[in-house]
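The other protein chains are all here in position, but one chain of the complex has been omitted.
Chain nomenclature is as follows: A and B, assigned in order of appearance, with residue numbering initiated at 1 for each chain independently.
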Amino acid sequence: MSTAATTHAPDDHAHAHDDHHYDPGFWRKWVFSTDHKMIGIQYGTTGLAFLMFGFMLMMVMRWQLAHPGEAVPVIGGMLQAIFGSSAFQADANGIRGVLTADGYNSFGAMHGTIMVFFGIVPVAFAAFGNFVVPLQIGAIDMTFPKINMASFWCFFISCIFMVVSFFVPGGAAKSGWTSYPPLSGIADLGPLNHVFMNGQTLWVTGMVFNITASLLGSVNFIATIIQLRAPGMTWMRLPFFVWAQFVTAFLLLLAFPPLEAAGVMQLMDRAFGTSFFMPTGLIVNGAITQWSGGGSPILWQHLFWFLAHPEVYVLILPGIGMVAEIIACNTRKPLYGYKAMVGAIFVLGFLSFIVWAHHMYMTGMGAKVAGFFQVTTIMISVPSVILVTALMLSLWGGSIRFTVPMLFATAFLPMFGIGGLTGIPLAFNAVDLYLHDTYYIIGHFHYVVAPGTIFAIFAGVYHWYPKATGRMLNEFLGKMHFWLSLIFINGIFFPMFLQGMAGVHRRWYDGGATYEQLITPVIHWNNFMSVSAFLLGLAQIPFIINFCASIWMGRKASDNPWDATTVEWDTPTPPPHGNFIKEISVYRGPYEYSVPGADKDFTPQTEAPRSDRPPSVGVAGPIATHAH
Amino acid sequence: MQIPHEVTARPDTGLYNAKLGIWLFLASEVMLFGGLFSAYIFLRMGAPDGYWPHGLLNVPVGAMNTAVLIASSVTVVLAWASLKMRKFSQYKLWMGISILCGALFLFVKLAYEWPQKFDHFGAFIKPEALAKYEPLLGNKRIEEENKKGGAKIDPRVEISGHLHEVVIDASAADKERLDAFLKKHHLEAKPDAHHPNLLAVEGKHLTPGVVEDLARLPDGTLKAPGIKLKTFVLALDPVNADPTNPESDKPHFWYKGATEKHGEIQVEDVESWSAFAPKHSPYFAVYFTITGLHGLHVLAGVLIMLYFWLPIEGGANMFKRNPEHLANRVEVVGLFWHFVDLVWIFVFPIFYLL
Partner (left out) sequence: MTDSHDHGKSAAPAVPHATAAAADHGHDAHHDMHLGLYLGVGAFLLVATAVTVWLAYVDFGSRAANITVAMIVASIKVGFVAAIFMHLKGEKWMIWKILLFTIFFVIGLFMLTYLHWADPIFGTTHSHH
């Protein structure tokens, strides 16, 4: 996708102090750029492409669940030609395109991996963060632009590993996105597999590169937010989105490395025959394996979930940040409980490091350790509730404009609410013993990420697209996208709670057909959910058309089409290299909407106070800032 | 377009950008090595008695390497101080010494410590066969000693040393392939003294790796390996050569290699065998992984320090243009280097001494 960024600033004033003759040539501008805005767009387009790819994997899986053993219609033959015979086979009548068990498992593992690490994190954290955060704090770029570029290309390399893994003999990784050993230690290591170019090994290697990219990125985010705030931008004047990205960056920085260590260990197990995770006396296909033994599968689970729990907060916090911005802007009033939200997000980030074993209640935990994790898990629901409640209360008394971003942001609240509330029973290991690995879990976490974070991402796209491209997205297509998505996404995920409570297991590749007699009352939901998934896919078409066509055909956007207060709207649209065409100073908080006595219903952060009137609430000017 | 606070500190935080950046990166490195150390703790606690070895590593060499790294930590901070005092030739001296120390550390590891292990052979004996090898293991005496109290001595479940000879059944083997293999690895095969139908293979370069390759030789068809290993004959390590000697109860400072005494192990009594390679046991797995990852960090540090030492644009030549910026760069790589030293200060006792 190309932006409308030009090589010279739209406002080519003589006194502009940005490099308006900045012209680095095609490669340094579009490919190997160190400009945070271009890097943000690179992350965004790559991430959105992977979200679409992950969605398509899911659609094939959902076909299988609703019609086990039947060839995928229309495109079945093509799928078999592309993905090969480990993933697809012909049915009894010779019709090609039936998803095999291995194929289902690999699509499932890759759907999870791709959506989490190659879709949501690159889009919500890296893309929006890179583009918006420096602008919102009044900086000209990130503190380490070259490292920023390196982080994107490291990420891109990891994408290549993941995509290539589909096309090697044996197909992509199929041991779950969680990659539990001993299965992940022996998978794809048979006589027909290549010693390195096999799905699981490529998966682990790709994850190592992905994690490295994340680490480089998070160092940049934290340093930038601490060091490059403009004069007057004190900590408590930061837009909430910046706080959210700040905490998210810390989660990535400190939680990812143990998984990187575990990834290295899994590679050692697979490539060098070590027994980090391979237990003594492992028997596969009736024969004792060659590992020395002495390893621990539980060790992997600890190291994996030590990351993966903070990871789920990485998935949600940028979304909450975006929703906060959009709600304040479209209710024309400040956020309710800004300070409480900041405190809550820190407590949430802190607690997220000590709850991980609630994913491991089935590993034979004693009362002390299980009790510890149950307590911390219940505690962490408190700051989550504070955040959502504060956002809901922010609607009260507002002058609400239901623009398309606001539709998505408002819908986010009850959807995330359902996701969060369905998580609370899971905190108790007694309940989790029954619900673990059922569709209840899938319903729970999808509600948080799908109608949760992805709706927040859509809100963010509709909100910031004008700033990035200089064009507005079409309102009618946006509303169609919203309503259809809202209806169908609930159609997919709500019945999962019913299936889960009935005991339907989460990784049955035939949708439970083998156990039909046990789950008769709920098995019919498979068809309903699969149809909903297909329709949800169709509902994205207006969005894709809108996204692509509006670059050329969209209504031209002014610098501040939403009449917002935060600093990113005080730049030309789209922002030039160097971002600002004047010195930026911040004079007030981020949500000075509808201030009594002001001449318009919003007062931008960068607007100097008028000398003939006393300053409005919260103004202290740039000088008295360095107390913080 | 100049990023603010690249060289001079931001007043309210008191930091310049790269200093904050490197500390953030070091925080993530703490978590990375923390993950590896937690694996160490987990695997060691889960190891059954006798399966976690002690005293296998060369302590004097390890201690010397520790001293080398500590010295280089001192010299790198002296290099930074020299730059702050604008004393360029002093800077070059101290920085050069740091680079050489780092390189020496890597050389010792890669030219001696690691290769020496790939030559060393170890076989874990099956629990049901332990009694048969009592003369080489001395477990009865250990049981008696442990009853007396004090720090417990671990039972012995492994026989190790240097491979002298391996006895094989080559009756189903492809003779041509076997001969070519023996020739390539300078090995000699002659009929075994006790079992004339078996071959005794010996040679100067009979490492466990070579024996593994030998065991994988096909017989020309893909049905079964053509070579069956029967017996290992090895020059025993001191603990197996003299197991009932009280000296063998605890590890000692001076590293003793294999003795002249030979021992024999029947392959059917062996649970698993290999060189002292990563796959030998969880101990070696975590040893090689941690020292390997640490070594990669040492290499990275050496390369970056070299970059700042050489007379190039972003390196020593920066002294004329912007000495404060160069001082900051050296401070940042110094912090990284001290962290690498820090990790080794934990690694050394944990693997070499405990």
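A few points about this structure:
Convention: a residue touches a chain if its C-beta (ideal position, glycine included) is under 8 Å from a C-beta of that chain, and two chains touch if they have at least 3 such contacts.
Remember, it's a predicted structure, so these values are computed and weren't measured experimentally.
Of the candidate positions A:128, A:152 or A:306, contact with the hidden chain is made by A:306. Among A:365, A:400 or A:598, only A:365 touches the chain that is left out of the view.
Where subunit A meets the omitted chain, the residues involved are 17, 138-140, 226, 228, 230-231, 250, 254, 258, 298-299, 302, 306, 350, 353-354, 356-357, 360, 363-369, 372, 583-584, 626. Listed by residue number, the positions of subunit B touching the unshown chain are 1-8, 10-11, 13-15, 19-20, 23-24, 27, 30-31, 34-35, 37-38, 41-42, 45-46, 59, 63, 66-67, 70-71, 73-74, 77-78, 81, 84-86, 150-152, 250, 252-253, 320, 322-325, 334-335, 338-339, 341-342, 345-346, 348-350, 353-354.
The rule is simple: only the chains that are shown with their structure count from here on.
Here the spacing of subunit A and subunit B, counted between their Cα centres, is 40 Å.
For subunit B in complex with subunit A, the touching residues are 1, 3-5, 10-13, 15, 17-18, 20-21, 24-25, 27-29, 31-36, 38-39, 42-43, 46-47, 51, 124, 272, 274, 277-282, 284-286, 288-289, 293.
Interface residues of subunit A, counted against subunit B in their complex, comprise 18-19, 22, 140-141, 143-145, 147, 215, 218-220, 222-223, 226-228, 253-262, 264-265, 268, 272-276, 291-296, 298-299, 302-303, 306, 577-578, 625-628.
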